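One protein chain is absent from this view; the other protein chains keep their places.
Labels run A and B following the written order; every chain starts at residue 1.
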Amino acid sequence: MRIAVASGKGGTGKTTVAVALSMAVSEKVLYADCDVEEPNGSIFLRPEISRTEKVLVEVPEIDEEKCISCGKCAKFCQFNALVSLGTPPLVFPELCHSCGGCAIVCPTDSISWKKVSIGEITVGSADSGRVSVIQGKLNVGSSLAPPVIRQVKSHIADDILTVIDCPPGTACPVIESLDGADYVLLVTEPTPFGLHDLILAVDTVRVLGMPFSVVINRFDEGDDGVENYCKNEKIHIMAKIPHRRSMAEVYSRGGILFDAIPEMLDLFKSIPQMIERGIEVE
Amino acid sequence: MKEIVVISGKGGTGKTSITGCFAALAENAVLADCDVDAADLHMLLAPEIISRNDFISGNEAIVREDDCTGCGVCKKNCKFDAIEVTPEGKYRVNPFSCEGCMVCVEVCPVKAIDFPPNHCGEWYFSHTRFGPMVHARLGVAQENSGKLVSTVRLEAAAKAKELNKDFVIVDGPPGIGCPVIASITGADLIVVVTEPTISGRHDMKRVLQLAQHFSVPACVIVNKWDINPEMTEVIEADARNSSAEPLGRIPYDRAFTVAQINGRTLVEETTGESVEKITTIWEKVCQKLK
Partner (left out) sequence: MKIAVPSPGKDLESDVDSRFGRASGFIVYDTDEKTFIVADNSQNLNAAQGAGIQAAQNVSSTGAGVVIAPSFGPNAFKVLKAAGVKAVTCSAGTVKATIEDYLNGKLSESDAANVEGHW
């Protein structure tokens, strides 16, 4: 089963919940960090790295002998990755989406493809080998999160419980991370900001037609807006994590949820079974 | 007119709450929300929308099913798996996967694919109790872009000039990507709101690097500083090394949440240590801009 952990905005405790879930269960688990612009699950899981691999994408390479400097490729490119100044085009690989359009419009077949690296996948394990950790990291300078996320997901096997730490927000890297997950946990805070961003996230998972429930972090610190919303919308609240100042302190030092709030352990342990049952009911 | 941009890198550091306080403390400002991924400033400022404007970025492919012959060439050429077969054996574009590359439009043998401008949201001009505000809202799965940030900033600056305002106060986008660059180029001052955590420190260093590259003066506020005083010291030292002045520390304070619940900025909600600190920080910001 694949459980994606997402949130409408950053800083609500998404990584805290994803890490806690991975550490709570006693079975083997894969933690997939798809927050590739800011992968920080490893700060808390501290995996031993066994190997790394590059994320490669194809970008155009111009054969200047064949090129007649017609500029059609640059005119076609929607991403400004090619520029023609009456010369063979300049290529800006970091802007290229690898759509293949330039080669299609080139009248002299002057464009071939070369592979460039846009990020890195790290494979490791934590908690004496029980937790496998796959982390994707986008290179500084690249804006193409989806290929890195796709490669992280290519490591996910079907027979192992998987926790997917999604990027914050509701934009396309989130959609890419959610694609293929069986269930979504939306992490929020009981504040007006938290509720506002939760509603956007709920809209997104509903559009995608995915089963989901909500985890309220610091539930006793705000108002009852989130709980009322969930009640009205008939959204199940999977967990309510109490506010402890010590949690902020533990977090700032790279500790995990149960270091500050050990009594949450039993609930987190049972989340996969609860989801399993919930999915069967639906 | 001086433009102040508040950014944070990671989310949840209190950037928007502090921006709201600046809005309340500045007597003559235009406010701009460029944090379109989590556009929350309006919840503190309760803007009354005066005008709505379409926001367009890039183009999207749409198959005219009546003209589609079902040949499947588009699907074969799409690198983003964005083309689906309909029950009638025709093809359609899944807008969530489409990256707007135009390849399908080009290869369709019967030219049955349109490529209209992509309406990805709206931007608004509004009135608030602290002055005019420019803000925006994106549709589901639409990307915040350098373009949207530039649009909001440009409109806010134009308004400030027209109304002879002293400040434009911008709630900047989260993260460290392209929208952040678009939010800081040419600004008069960057205020980085960070927190004393490992990722807070990491992101602050990245955004200060950006500020240096773009030669925009920057300063740093450590929010919730008392959850890890040693880390606060480290962060302030990092800031100085990047030529950014630490402007002050704000303690962990539940009053921020209470103020948010009441739809007010902290300086309207209460008095006390945090409000004093923020007021002092705002005075320092004004001095730096003189």
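Note that contacts are C-beta pairs under 8 Å (C-beta built on N, C-alpha and C of every residue); 3 or more make two chains touch, one makes a residue touch a chain.
Note that the coordinates shown come from a computational prediction; the quantities given were computed from them, not determined experimentally.
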item: Which residue of B:Cys68, B:Ala112 or B:Ala182 touches the chain not shown here; value: B:Ala182
item: Touching the absent chain when the full complex is considered, from A:Thr52, A:Thr87, A:Asn228 or A:Ser246; value: A:Thr87
item: Contact footprint on chain A, counting only the chain that is left out; value: 79-81, 83, 85, 87, 90, 92, 94-95, 140-141, 143
item: On chain B, residues whose C-beta touches the chain left out of the figure; value: 56-58, 117, 143, 145-147, 150-151, 154, 176-178, 180-182, 185-186, 206, 209-210, 213-215
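The rule is short, and it goes like this: only the chains that are shown with their structure count from here on.
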item: CA centroid of chain A to CA centroid of chain B, Å; value: 20
item: Chain B to chain A touching residues, read off their complex; value: 10-13, 16, 37-38, 40, 43, 58-59, 77, 79-80, 96-97, 99-103, 106-107, 138, 140-144, 174-178, 195-200, 202-203, 224, 227-228, 231, 252, 254, 257, 260-261, 263
item: Chain B-touching residues of chain A, taken from the complex the two chains share; value: 8-12, 37-38, 40, 43, 76, 78-79, 97-101, 104-105, 143, 168-172, 174-175, 191-193, 196-197, 200, 203-204, 207-208, 221-223, 225, 245, 248-249, 251-254
